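Sharing a structure below in structure tokens format, with a few things to ask.
So, chain A:
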Amino acid sequence: MRYIRPLSIEDAVGELAKAVGPAAILAGGSDLLVRMKGGFVEPELIVDIKRIGGFSDITETADGFRIGAAVPCAVLGEHAALKKAWPGVVEAAKLIGSKQVQGRCTITGNLCNASPAADSVPALVAAGAKAVVAGPSGKRTIAVETVPTGPGRTSLAKGEIIEAILLDKRPAHAGDAYLRFIPRTEMDIAVVSAGINLTLDDKGIIKTARVALGAAAPTVLLVEEAAEALIGRTLDDGTLERLAKICSGACRPIDDKRGTIEFRRKVAGVLAQRVAATAYKRAGGK
Partner candidate 1 sequence: MVEVTLWGALGQLAGGRSKVEVEAKDIRELFRKLAEQYPALEPWIEKGIAVSIDGVIYRDTWGKRLPEGAEIFLLPRLAGG
Partner candidate 2 sequence: MNFDPRFSGRKFASVGTRPVRPDGVDKVTGRARYGADFNMAGQLVGRVLRSPHAHAIIKKIDTSKAEKLSGVKAVITAKDLPDLTDGDAGMYDVLDNCMARTKALYDGHAVAAVAAVDARTARQALKLIEVDYEVLPHVTDVDEAMQHHAPLINEATFTEGLEEKPVKPSNVTKRSQFGHGDVHQGFGHADHIIERSFKTEQTHQGYIEPHACVASVNLDGTAELWVCTQGHFVYRQHCAQLLGLEASKLRVTSSEIGGGFGGKTHVWAEPVALALSRKAGRPVKLVMTRDEVFRASGPTSATSIDVKIGARKDGTITAAEATLRYTSGPYAGTWAEIGAMTAFACYKLDNVKTVGYEVLVNRPKTAAYRAPSAPMAAFAVESAIDELAKEIGIDPVEFRIKNAAQEGTRSSYGPVYGPIGIGPTLEAAKNHPHMKAPLKANQGRGMACGFWFNFGGQTCVDLNIGMDGSVSLAVGTVDVGGSRASLSLVAAEELGIDYSQLKAIVADTSSLGYNDMTDGSRGTFSSSMATISAARNAIKILRDRAAQMWDVPVDDVIWEKGHAIAKGEKYGNLSPLSLKEIAAQSGKTGGPIAGHSELVADGAGVSFATHICDIEVDPQTGATRVIRYTVVQDAGKAVHPTYVEGQYQGGAAQGIGWALNEEYIYGKDGRLQNPGFLDYRIPVCSDLPMIDTQILEIPNPNHPYGVRGVGETSIVPPLAAIANAVSNAAGVRMTHIPMSPPRILAAIEAERKG
């Protein structure tokens, strides 16, 4: 086993590309170290990306925000402009694990761990976030929902690293929100979750909408039909009811130690309603 701490993205990509045995990228380590402890993975190479320039920074650009792959979730909550623009993304990131875990875990790691129940992912998908991927053949920018392809699997090729997550600049009358259901008040993995991002017109009519569900299928679900049900409407009771029905129907959950199929279906709809109400309010809707 080898631990390295490259200072450049080129070095990191190079080491990963030429690695013979299993290699792991270490940012916050809150998933990797748990899997190593349980004996589920034994990487030959651990690439700690925290000292690569720019990886630990949040930068505000003309287009929006660039969140480095090694930025701990706690830092997202301390960034006033990001919190103001994307409260849903930030609250999702701040729900992962405990204060201790938030001091380490990253939204990029959350995405790449590819758990169907990842907290920040539905919020990022709803937000239309993009991932900047660096690899042996250069850089590309992809929609975050294309990263996880199944539980524990991603679309990243050997040697590829996500170096940052991009979030757009916010127009007027925009709001996002995220909620998850857990049995306790903290420390649990989402049993089911929902992230919604809305923009409204001056009259409070929903112009654009993105609705994402977590822990409802093998990967995060972007529910287009739910978005369509919202667009062109305000959040009246009928719309909310339709939203819940569509979200419940869109779920393809499983029975497991955290919840049942029936429970996840029902609660996905309930959460979608509650999240929509918060996002709508944040967007200035009344």
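Keep in mind how these were chosen: all candidates are chains of the complex that A comes from, given by their letters.
Here is the rule we use: a contact is a pair of C-beta atoms (placed from the backbone, for glycine too) under 8 Å apart; a residue touches a chain by one contact, two chains touch by 3 or more; residues count from 1.
Model, not experiment: these values are computed from the prediction.
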Complex member in contact with chain A (any copy), out of 1 or 2: 2
Contact set on chain A toward candidate 2 in their complex: 38-39, 181, 183-189, 191, 256-260, 262-263, 266-267, 270
